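The block underneath contains the structure these notes are about, expressed in structure tokens.
Note that one protein chain is taken out, while the other chains of the complex remain in position.
On to chain A.
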Amino acid sequence: MSLIYVIPINFSQNSLLNPLRERISITFHEETRVVFLPIDPAFAYDRGRNQYNSSLLLAQLVEMKPKDTHRILGVTDLDLFIPILTFVFGEAQLGGPAAVVSIYRLKNQFYGLPRDNTLLLKRLEKEAIHELGHTFGLVHCRNDLCVMKTSTYVENIDLKPVRLCQACLRTYSEKLVTRPA
């Protein structure tokens, strides 16, 4: 049996892990486990940008993934970037095994607003499902009521629901049948 693994990397909000695991499991109908792997993200740190290269973290996750991994998702407090963009909420390998999500810019405090852990969990769940959706081959969706709708602002994340629309669900099922990991 293959599993979806959730790997905390410099992640301080441990209380969010269990509800996140449940949400992933419900959405993709796959057993999901939280596992702590000894990953030191220092190698992905960019001094000039004071951010962490998410592509390097993805490569590390792939290298360290357990044998029975179907998909692996890193969750982190760190501010992530890819070289061409100023920041990313997360990154995924389209149709590949790994994804990573950061809560750095999902926290209300980042925008000068009071802490709100309930909202933070919702945002984390949406971004986690969104990035994992990419690993299952889903691309951005035009439907405003789909978690695969692209989000470049945190407000965009708040506007969309945590679920996949019918069209994306169909695509997800087809891809799972025709192209298992």
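Basically, contacts are C-beta pairs under 8 Å (C-beta built on N, C-alpha and C of every residue); 3 or more make two chains touch, one makes a residue touch a chain; residues count from 1.
In this text, contacts and distances are computed from a predicted model.
Chemist: If you had to name the missing chain as UniProt does, which of "NADH-quinone oxidoreductase subunit L", "Fis family transcriptional regulator", "Lipid II isoglutaminyl synthase (glutamine-hydrolyzing) subunit MurT" or "Electron transfer flavoprotein subunit alpha" would it be?
Modeler: According to UniProt, the chain not displayed is called "Fis family transcriptional regulator".
Chemist: Going by the contact rule already stated, which one of A:Ile26, A:Leu94, A:Leu113 or A:Leu145 would touch the omitted chain in the full complex?
Modeler: Residue touching the chain left out of view: A:Leu94.
Chemist: In the complete assembly, which of A:Gln109, A:Thr152 or A:Gln166 touches the absent chain?
Modeler: A:Thr152
Chemist: Which one, A:Ser2, A:Ser55, A:Asn108 or A:Asn143, makes contact with the chain that was left out?
Modeler: The single option touching the absent chain is A:Ser55.
Chemist: In the complete complex, the non-displayed chain touches which residues of chain A?
Modeler: Residue positions of chain A that touch the missing chain: 49, 55, 81-88, 91-94, 134, 139-140, 150, 152-153.
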